[in-house]
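What you see is the complex with one protein chain gone and the rest in place.
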Amino acid sequence: MNVLDLLANIFGGLTFTWANALMLLIGGVLIYLAVAKEYEPVLLLPIGFGCILANLGMSAYAEESFMRVIYKAGIETELFPLLIFIGVGAMIDFRPLLAQPSLALLGAAGQFGIFGTLLLAAALGFPLNEAASIGVIGAIDGPTAIFVTTKLAPHLLGPIAVAAYSYMSLIPIIQPPIMRMMTTRKERLIRMAYAPRPVSRMTAVAFPVMVTVAISLIAPSAAPLIAALMLGNLLREAGVVDRLSKAAQNEIINIATLFLGLAIGATMTADKFLYDPATGIQWQTLMVLGLGLLAFVVDTIAGLLFGKLMCFVTGGKVNPLIGACGISAFPMAGRLSAKMALEEDPDNFILMHAMGANTAGQLGSVIAGGVLLAVVMGMM
Amino acid sequence: MNVLDLLANIFGGLTFTWANALMLLIGGVLIYLAVAKEYEPVLLLPIGFGCILANLGMSAYAEESFMRVIYKAGIETELFPLLIFIGVGAMIDFRPLLAQPSLALLGAAGQFGIFGTLLLAAALGFPLNEAASIGVIGAIDGPTAIFVTTKLAPHLLGPIAVAAYSYMSLIPIIQPPIMRMMTTRKERLIRMAYAPRPVSRMTAVAFPVMVTVAISLIAPSAAPLIAALMLGNLLREAGVVDRLSKAAQNEIINIATLFLGLAIGATMTADKFLYDPATGIQWQTLMVLGLGLLAFVVDTIAGLLFGKLMCFVTGGKVNPLIGACGISAFPMAGRLSAKMALEEDPDNFILMHAMGANTAGQLGSVIAGGVLLAVVMGMM
Amino acid sequence: MNVLDLLANIFGGLTFTWANALMLLIGGVLIYLAVAKEYEPVLLLPIGFGCILANLGMSAYAEESFMRVIYKAGIETELFPLLIFIGVGAMIDFRPLLAQPSLALLGAAGQFGIFGTLLLAAALGFPLNEAASIGVIGAIDGPTAIFVTTKLAPHLLGPIAVAAYSYMSLIPIIQPPIMRMMTTRKERLIRMAYAPRPVSRMTAVAFPVMVTVAISLIAPSAAPLIAALMLGNLLREAGVVDRLSKAAQNEIINIATLFLGLAIGATMTADKFLYDPATGIQWQTLMVLGLGLLAFVVDTIAGLLFGKLMCFVTGGKVNPLIGACGISAFPMAGRLSAKMALEEDPDNFILMHAMGANTAGQLGSVIAGGVLLAVVMGMM
Amino acid sequence: MNPTLVNSLWITLLSMSIVFAALLLLAGLMSAMTRVFRDREETLATLAPEPSPSVGGEQNGKMCAAAIAVAVALAEQEQSTAHPITPPQPSIVGAWQLGMRTRQMTQKGESSRRGK
Amino acid sequence: MNPTLVNSLWITLLSMSIVFAALLLLAGLMSAMTRVFRDREETLATLAPEPSPSVGGEQNGKMCAAAIAVAVALAEQEQSTAHPITPPQPSIVGAWQLGMRTRQMTQKGESSRRGK
Partner (left out) sequence: MNPTLVNSLWITLLSMSIVFAALLLLAGLMSAMTRVFRDREETLATLAPEPSPSVGGEQNGKMCAAAIAVAVALAEQEQSTAHPITPPQPSIVGAWQLGMRTRQMTQKGESSRRGK
């Protein structure tokens, strides 16, 4: 054993290329966006840090890497997105939707972006599993996108999660111009009658159970996602299991979020994200990011068009702005629509309607993601 | 690929029979009992929801089901009941027992129900492993029943857990009539001298360690359960590891309870619980539920009889009511006995004695469960 | 099946020797030190209890033992020490070091004890992997010692962890006499100018990222440890992910600490720690404990000598006492040095300098541990 | 036209139909549920006092409406956001089985006693 | 009689004997422990002032006893239930190693200083 051998032992393991260096920079940018711009920091910060680790020899693909342990435990088993959904479900109040069931249709219209993007990606030559994973960015719901991508195209997890979460943060920048362009001032001034049916506690408790059963029968592939979301909501509405509801909203979701972010970041190795020595530059990453942005725009447009349709059908009783909340992105999209209406007329309160459409969008996103997953899995 | 194939992909996976539909109803009833009647809601609500999932294609036996991941991680490894016991141990105060060691015997008498039920089940034709699992409902202690059943007859986990927890909630309804029937008013009026020995902090700290050692040597099969319970109690009494004690009483027990309940519910598929196309209706489920109720009754009677014996032996210094607390069901049984005494005579305070007998019952249940497990495992 | 068979089933499993009995006593002593003397109770108490379990048939090596499940999940994967480091990182403030970068050198000098002990252990005939594991006690940092030992000599986990944590508790007893012996009163009276550079939030956020990258490139084997520590620190300094930072400092570290301690204790079977029927008494245990103590002393002496060197080089501007904080043992060593200076002169405040050197020692410990691990792994 | 694109078109058509169908079904379910459970609780509701009719002219009414809307919006915000503003009270339950069982016992003990 | 039933009878006999034996042993252990540790602490106890003897007639004494019993019962209830009523103070320790070590250092530093 001589000194050179010793040195080789110490420094031997790591290969570090210019592409890895660039990835470190990308990880740094994600952390910067999280810290300085507060773009979904609870996810982008761990993703950014995981990206840095991935390019320093601790990727999700490296043998003996602790990130691999976490990846296998939480991503391959799909547990992390489901645990996050239990927590999200425990934070959602479906009463505004229960009080105005007709708003549910807006949650369907907000999913056109998924399929518009799928079609475009397919036209651009992506294979079906990748095209579907890219399309599901249009669900505008992080856990759904991650759940579907893990099963269809796990090598794209990094760019898809980054797109889903960073664009979600940009909702207040992406949506308003589209909303102003697509609606007339007169439409934005429409006031909506607020005469909701009373929602009893029994309804609120029965709702998550009913939805779980109905959706699991209609779209079995969406069942785990819907079940997790509705379990959380049941814990919330039951009122007798505060301990569990709080655990879901705190311990469970915090720990799952931290490690989900890290593990997804840990898939962002240079060769998957930037440059593969075998096949050259990974242009697909840029295309995923571009198509993802498009998905957000198509979703918003489709939602607004459907809002205008509902306005027309009801003889002007529906403010088309609430069509933009059908995209999911709960609860940002709902708040934003209500805000736009208030800007036009400080007396126009449509928050309850917007939140109803927004929660419907959450349901619609999960269903659309599940149906897409089922079809594509069957065709692979 | 034609439209029919697509449809098959979407709807193909799930088989849903009338038995599954009935199971959904049963899951709904469990949730109703949890929410409206507050029968052990932290367990019955997750069990009920898990039962619904099990019959919508997400059972603990389904490949690729996330419930299977949870089942394998926490039930097959026996971790969940042990984690719950760490938390329970951190909530129990053994001082009333330490101050009156002779009450320990009551904790032994309260276990006759286990064996009475075992005998009856054996007479009814159940094989030994099933009979023992049914008997252990008479431990009247959820984690013990689940721990033993997982090793002896995992296919009965569902009905046994449901019986254990739902009857435990019925203690205030099941026990009082038996107590009134089995004891005379004169006996119920007996006052017990309260002159406990002082319990030093050192004793309280040494106790869990001593019990772990003693029971592990006497009944090695009960060792994991006793060790977990006593670890929690040690964290509590040590006084210097508040962080760990609080983690045991909150994060650890909450998360373990939620997923234990779900995973147990996820074993309640229609063919195991209700109707197996191969063998017909699963009458055993009803028999488990019936025998479980009996176990509660036998436990109570045996405890009261032993209480009367102690009363006779001590020349009337022991109120037989505290015999009914030896069954475990901590701390409900203890409170109930004290309450019965107060109802007869508002000046008769036997709470300290009742709690001592009740914690002894907790120990006795674990020991009895462990011994039973060891014997039956050896004979299988 | 006769009665003897039944009895064999109940009592058959456990073999219990005098050596096991002695180990129970040792476990009891650890618990006593934790409870009565408060020697790192959050770790020594679980280790002591785990040691008791290990000698009652529930060791980390026993098939079907729940301690084995925990050992495999958290120690073999190295997850527990890393999770603890995430929490520790979220509790450390590196600002005092950032404001006075030159103090970093003291964090290097405090690692001589690792290698002095390694040399001595090698001279005493220990094979290299064991010698290195013993040396790493001199890192005076629990998770680092456990991380390295798990990879190099897992059979020594018990004595090494016990040494690391119990001596760490003795810092206020071990260090002061050495400090008084090695420094003159005049040196201890030296005041240090406090004119730190201002540390912006940007610096505090960039620091953990920079350190992760730099150390992972210089010493790849230290990468997981540094990455975990710096991840925690990033969560803390980011300021936008309070939820995650709190989860790291509470749920994650508490649960990991409890089970780390238990699992390490569960490796302390009599044959590994005390007496192996095949090879006789395990003298190595005593030697580990002795050499570990020595490591603490050598660390302190080397640190003080380097402090005196810095004092000489700067022309008397550095108080040599802060050399003793370079050993890690954060934050006890830092506080202790500042206290010693205050005892000599109630107006002499060197706490900021001491904490800077102390955090540098934390970094130095991890780096030294990682480098050692890499070399020895390569030579095995 | 590449076959993936053709497939994607079919998928789009089918999936969006299912999504709309599913949400229509949910809308129906919700309608039914609120109606069924409301009917059950109506007996209770009829006993409650009528809300006092809004008094005042047009201007007044408008202000009233705005005030109500603000209140509703604020209430809704607090409800639907799992209370990001008010700090949730520190986890009240120190005891798991204990708390729940105690409550049950008290309630049931009481009622069985009253039932005598 | 079916063989399972015979086995079960034997199991019952054996198991209940072991359960009683185990709890008898525990009772003995507890008795011994409380006695041993109390003896150790007796030196301290003798220094403490005697509890004031209860003053008053029979009736008074009875009320006294009841009051004490109530107090004891209440105290016990609070103790033995891991405090379901009083909210546990929000986890005080923000720092793990930190808190413990600091306390130790202070205490030990103090005592070693005093020891000089």
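Letters are used for the chains, namely A, B, C, D and E, taken in the order the chains are written, and counting of residues starts over at 1 for each.
By our rule, a residue touches a chain if its C-beta (ideal position, glycine included) is under 8 Å from a C-beta of that chain, and two chains touch if they have at least 3 such contacts.
Nothing here was measured: the structure is a model prediction, and the numbers come from that model.
Visitor: Which one touches the absent chain: C:99, C:190 or C:228?
Guide: Checking the options C:99, C:190 or C:228, the one contacting the hidden chain is C:99.
Visitor: Return the single residue from A:24, A:52, A:75 or A:91 that touches the missing chain.
Guide: A:91
Visitor: Go through chain A and note every residue touching the omitted chain.
Guide: Listed in rising order, the touching residues are 1, 3, 6-7, 10, 38-42, 87-88, 91, 168-169, 171-173, 176, 249-250, 253-254, 257, 330-332, 335-336, 339, 343.
Visitor: For chain C, which positions touch the chain that isn't shown here?
Guide: 90-93, 95-99, 101-102, 104-105, 107-108, 111-112, 115, 118-119, 122-123, 125-128, 131-132, 194, 197-200, 202-203, 206-207, 210-211, 214-215, 218-219, 240, 242-243, 246, 249, 331, 338, 347, 349, 351-352, 355, 360, 363-364, 367-368, 371-372, 375-376, 379
Everything below uses one rule, namely that only the chains that are shown with their structure count from here on.
Visitor: More contacting C-beta pairs: C-E or A-D?
Guide: So, comparing the two chain pairs, more contacts are at A-D.
Visitor: Roughly how far is chain A from chain E, going centre to centre by Cα mean, in whole Å?
Guide: About 52 Å separates the centre of chain A from that of chain E.
Visitor: Taking each chain's centre as its mean C-alpha position, how far apart are chain A and chain C in Å?
Guide: Chain centroid spacing, chain A to chain C, equals 41 Å.
Visitor: If a residue has to touch 2 or more other chains to count, which residues of chain A qualify?
Guide: In chain A, 219, 240, 243, 246, 251, 371, 375, 379 touch at least two other chains.
Visitor: By the touch rule stated above, which residues of chain D touch at least two different other chains?
Guide: 7, 11, 14, 18, 91-96, 98, 100, 102
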